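Have a look at the structure that comes next, please.
Missing here: one protein chain of the complex. Every other protein chain is in place.
What follows is chain A.
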Amino acid sequence: MSDYVLELKAITKEFPGVKALDNVHFNLKAGEIHALMGENGAGKSTFIKVITGVHLPNKGDVYLNGEKVVFHNPKEATKVGIAAIYQHVTNYPDLSVTENIFMGHEKIKKSTRKIQWKEMHADAKALLESLGSDLNPKTEMGSLSVAKQQIVEIAKALSANAKIIIMDEPTAALTHRESEELYKITERLRDEGVAIIFISHRFEDMYRLADRVTVLRDSQYIGTWDVDGISNDKLVVAMVGREIKQLFPEKQVLIDEELLRVEKLGQAGMFKDISFTLHKGEILGITGLVGAGRSELCQALFGIEPYDEGAVYFEGEKVTIKTPADAVNLGIGYLPEDRQTQSLILQWSISQNITLSSLDKISHKGWLNNQEERKMSKTLAEQVGVKTNSIFNLASSLSGGNQQKVAVAKLLTKDLKVLIFDEPTKGVDIGARSSIYQIMIDLASEGYGIIMISSEMPEVIGLSDRIAVMCEGRITRFLDKDQATQEAILEAAMSKQTSKSQVV
């Protein structure tokens, strides 16, 4: 019998064009909480999917209690007691708690093939009680808070006799108090002998809970340490790597006259009382936790969901922005958070994607000019450095980073002055990331004013001239470049986290 309930050796997983996991090792003991850490795009999600049978690794072996296993699909993994609880809770909101818990393994009376509702409700209640929750199992799932839904998900895992539970960013959408509750449940499970893989970006989660920590970076295995035996600094270096210093190009831009001023902007239920100014050549970082209202604010500035109070001044003049076309006409451009659904048409060529937002520039009286289109898209694709051999290649053939460059090129077709970048490096590998940073710095030095929304702490600190931290729909603090530290940002981002009211 092996010491480990789960062991993964030299796992490599390749997707067309990308190596998502490269020779990754991992082991898990019974009754331990093992933190898995790494930046976005480090390969954590892919790694989890290998464990849960969603992806079959190209190389490497998985051992369960010392025996080699191969999972061809998630069902096989569930069968041997592996369960995963995701940040974006995946459940059936219109069904009851009981139905959610027993989904896929309902209790059925053998002789009559009838569902045994009474037994299931009783079992669900007992399971929830064992987790310290007094939820009524007949409640509709969708009416519960995220935190309660997560408890139901845990109960579901236990009802399927899970011996290994993977929690993917469970605390990301929870308040402080709710997180504390989740910690207690997690510890109780550990004491009962369940092995837990805990993925989180919050250092506090890891220090509070984990026994050991494994770090992934750029699809590679960096190392495994006892939590007590590794310092915070060392861990950051392990996660971010040495590249961090070179990643952010030196920005020496004179911040010029005011471009955009926002006064007491508000949108019901989303954000309130937002005031800031943006200058020529400035990069303003906006950060905060999930649901803090950052994207909503910027989408309001771009006219996607109009704001309902406050005023926006563009180059000193009061303006109204009701549609994206209004914003673009003023000179405000927006790089959406999700390039695949909000920015690009994947089945179109790079060229057609670049020109979509400014067809008036490549047309005469409404008639398209192919010559002009090819010229314009070639120039811009080269300017942002898209790695491709022809502008006629489909956008879907590009890697995430290069797709993002095409999305940026789209913005450069117009005479814009303010650019809003919403999570510009989400799902972008480190190489393309640094060139996107370079592009942003170059644009700032050309005189653009840039608003960058980001959840990536190093990126916010490394690029912004000023940082606005949002929490529950309000800006809680402005930080200048020299004041910006991880701690200061986190403190401002969570300053209201203890209060119960939450902006949805």
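The definition used in the following text is that contacts are C-beta pairs under 8 Å (C-beta built on N, C-alpha and C of every residue); 3 or more make two chains touch, one makes a residue touch a chain; residues count from 1.
As a convention for this text, contacts and distances are computed from a predicted model.
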{"item": "Omitted chain, identified by the protein name its UniProt record gives, among \"Putative tricarboxylic transport membrane protein\", \"Oxidoreductase\", \"Autoinducer 2 import system permease protein LsrD\" or \"PepSY-associated TM region\"", "value": "\"Autoinducer 2 import system permease protein LsrD\""}
{"item": "Option from A:64, A:312 or A:328 whose C-beta touches the chain left out", "value": "A:328"}
{"item": "Per the touch definition above, residue among A:137, A:266 or A:288 touching the missing chain", "value": "A:288"}
{"item": "Of A:56, A:108 or A:368, the one touching the omitted chain in the full complex", "value": "A:368"}
{"item": "Omitted-chain contact residue, chosen from A:282, A:423 or A:472", "value": "A:423"}
{"item": "Residues belonging to chain A that touch the chain removed from view", "value": "15, 18, 20, 39-46, 87, 168-169, 172, 201, 287-290, 302, 304, 323-325, 328, 334, 336-337, 340-348, 351-352, 356-357, 359-360, 363, 366-368, 374-375, 377-378, 381-392, 394, 396-397, 399-400, 403, 410, 423, 426-427, 435, 438-439, 442, 455-458, 489-490, 493"}
